[in-house]
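So that we are looking at the same thing, I have put the structure below in structure tokens.
With one protein chain withheld, the remaining protein chains of the complex are depicted in position.
Per-chain residue numbering starts at 1, and chain names A and B are given in the order in which the chains are listed.
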Amino acid sequence: MKKVRLLLVAGLVGMLALTIGVPAWGADTIKIGVIGPMQFVQGKGHWNGAIMAEEEINAKGGVKVGKKMMKIELVKADSNEFLNVTDATNAMELLMTRDKVDFVVGGFRTEAVLAMQDIAMEYQKIFIGCGAAHPELCTRVAQDYDTYKYFFRGTPFNSAFLVRTSFLHLKFVGDILKKELGLEKVKVAVVAEKAMWADPMVAATEGFLPKIGMESVGVWRPSPVATDVTAELSAIQRAGAQMIFTIFSSSVGIPFARQGGELKIPAVQVGINVEGQKDGFWEATQGMGEYILTMNTYCRGVEYNELTAPFVETYYKRFGETPTYTADTYSAIKAIVATIEETGSLDADELVKAMEVSERKVASGIVKYMKDEQGRHLHDLTWGPGYLTSLAIQWIDGKPVGVWPNKWVAAPGAPEITYKGIQDYKIPPWVIQAYKK
Amino acid sequence: MNLLRYHLRKLFLILKNEVFVLPSRIVVLLFFLTVLLLPLLYDDPYMMRILILASIFAIFAASWDLLSGFTGQINFGHALFFGVGAYGTAILNLRAGFPPWASIPAGALVAVLAGLLVGLPCLRLRGTYLALTTLAFPIILMGFVFSVPELTGGELGLSGLSRLARSRIANYYIVVITMLVLVTVMWKITDSHMGIIFHAIREDELAVKAAGINTTKYKLIAFSLSGFFAGLAGGLYAHFMRIAGPSTLEISMSFQVVIWSVFGGMVTIWGPVGAVFILFPLLEFFRIWPELRQLMFAIVVMIVLLYMPGGLLPWLRSKIENECPRCKIRNIATRKVCRVCAADLH
Partner (left out) sequence: MLIDILITSLINGSTYALLAIGFSLIFGVARIVNIAHTAFYMVAAYCIYFTTYRLGFNPLSAMITGIVFVSILGLIVYKIFIAPIREHEQAVLIGTIALAIALQEIMMLIFTGDYLSVPALIKGYATILGVKVFYQQLITFASVLVVLGLMRLFLMHTKLGLAIRATAQDREVANLMGMNESRVAMMAVVISVGLAGATGAIIVPLTTVEPFMWSHPLIMMMAVVVLGGMGSIKGSFYAAFILGFAEAMVVFLIPSGAFLKGAVALSIMILVLVVRPTGLFGVQFEEEG
């Protein structure tokens, strides 16, 4: 009983101490807040990428601001956003008012990022979103520039471009199927988790599939957190699909890939499967996820440019895994630092102006912020050859292997693009067996 | 001048004879004064944010107590009212352009409707059946939210609601004063004739029926009232966070409110309110151990319940106050004889 009381008293005293506040730090450091679901892979990516950037920059002596050299200091904030959106906003407020950070990177769940964005904007701090793909985050910038101009998208590019890229993958694999298996028309089952970001993608497939000589046999919308999809898989097999276009950002990607592989459903899986982007995918699917293809940002052995391999390999050595896209906090911090050094200023408004016009090479391509049709600043990432394109990876024998872009011609007459380290796509043997005449 | 003096004297007398005689009343007075004066002394936006959210959740927790504590209709899906209030408010604000002072009460009326819709099929259910059935409602609504993304924004929710007020301190006073008023109103309701019927329904519904009281009517009233207050909390939340999303409907939200209320002590109104003001900052405090945060929270709840199964605040109150065995008036624990009837207290 005494202990309980003691605990309560300790708690109250602690809270008081917390409210009275932490002394302000010296002004010789640049503080960068890293916010994300730190208990989960996404947040770990945020933090690891940020640590790498911090270590590299500080090892060189820090950031040159005018004539002064300033070190970087990271502040970790657990947003807990998967479980509790209120928590995420509190964490952001804490970064702004207690830690008094100069910049923030991170964020994942769109509902939470929208709420956190408002708080960062209120304090006029630059916030680089490294996880949420929804266009809304950036349309806000265009619609209310004065309020939202401090927000930039760091990664991934917005979901409209995700659709375009995954359609390219769909066509890429479809053509291979036609050629190898002698199919005339490829039948596609569209399986998208029931989420708003996937809706336009599903709608777009209706129009797009016939254009590339494919036919839709149905649309399935399982819950993003479904754990058993055998019913969907049986139905898909019944429908006679040869390809499954997957649109998954959540845990449903694991059972779908695993059960599909284990039941040897004679259809190849192509699309977005965020779980398939992680190194743990092989273990999580008991190796049954072999042959699935998903869009991804990084893959060991594949290089966009000369910055890719050093980043991916150092990251792998340091943390024992391939960076996922949230680890692009690395590029985000590097970009901030480069902009600071160029302008020689820490003033947010000045930095925003400089970032809007800059074109910067990062490990995944070239970052250039775009404008919308009306010429308003959108602070969204430019997609396309020469900028950011992302990759497609296929799981082969326990490892992700880069398979796209492989001799990709982006527009008629444009040069073929094949990144260094790309290999050929492999059709699962049971699919070959099912259709090969 | 005389009038003023008269009122001051009266105030002084009330304070002296009614408030300062009982430590629990002093605590309530201190609580009112603290939340009202704190930002004047220390205007930290983070602290104000925590207290604003605590106030919103305090309304929410008290509304649960009003229904589940008083009438015994254990509602495991209270997030439904909160979520409907939040979404209703957001839709009215964004689509119909209602300002916050209109959209929040209107959103709460939508929540009343939800309260009736839930209340009607649940009238015949008892105890655990009711608890587990109500759990299903927010999940069904969540299915609805996802099936009409044009209206609800799907997993993004509805964002960009207008602010309650420009400055944080104005937000603070709007929310905190609303909370103090609403909680007082709820407490008054439970203290009224209706509150007694609520009590009686929990204790013995058959007896209440036998006394010629239409329990169905009162149960529906309880559902609507509770829905109204929870809806107000949801609306305030939507306007303060400037987003109403599916997270307002999650099971964790429903569980959270039950944890607060039972932890603080049910059938009191002030118990859940106090619990929110203890537990919500406590969870923030645990940020110093980010990995252990939720675990510590769960352990604190378990340990407190183990020693104080009736709730923390009633337990504390029973330590500092005794009830007179003869006239049922409460006395401070240090007194030997009752302050009203002079009966021996030991």
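Keep in mind that, in the parts below, contacts are C-beta pairs under 8 Å (C-beta built on N, C-alpha and C of every residue); 3 or more make two chains touch, one makes a residue touch a chain.
Fair warning: this is a prediction, and the values are worked out from it, not measured in the lab.
Of the options B:18, B:43 or B:291, the residue whose C-beta touches the omitted chain is B:291. Within the full complex, the residue among A:140, A:171, A:258 or A:379 touching the omitted chain is A:258.
In the complete assembly, the contact with the undisplayed chain comes from A:283, out of A:283, A:306, A:349 or A:416. Within chain B, the residues in touch with the undisplayed chain are 74, 121, 124-129, 131-133, 135-137, 139-140, 142-144, 146-147, 204, 251, 255, 258-259, 262-263, 266, 291-292, 294-295, 297-299, 301-302, 305-306, 309-310.
Listed for chain A, the residues touching the missing chain in the whole complex are 39-41, 193-194, 218-228, 230-235, 237-238, 251, 254-255, 258-259, 262-265, 275, 280, 283-286.
One rule holds for everything that comes next: only the chains that are shown with their structure count from here on.
Separating the CA-averaged centres of chain A and chain B is a span of 39 Å.
Those residues of chain B that touch chain A in the complex are listed here as 42, 44-47, 49-50, 53, 146, 149, 153-157, 159-160, 241-243, 245-247, 252, 281-285, 287-288, 290-291, 293, 300, 303-304, 307. Of all residues in chain A, only 1, 4, 7, 11, 14-15, 18-19, 21, 38-39, 76, 78, 80, 83-87, 89-91, 93-94, 96-98, 110-112, 114-115, 118, 134, 136, 140, 194-197, 199, 224 touch chain B in the complex they form.
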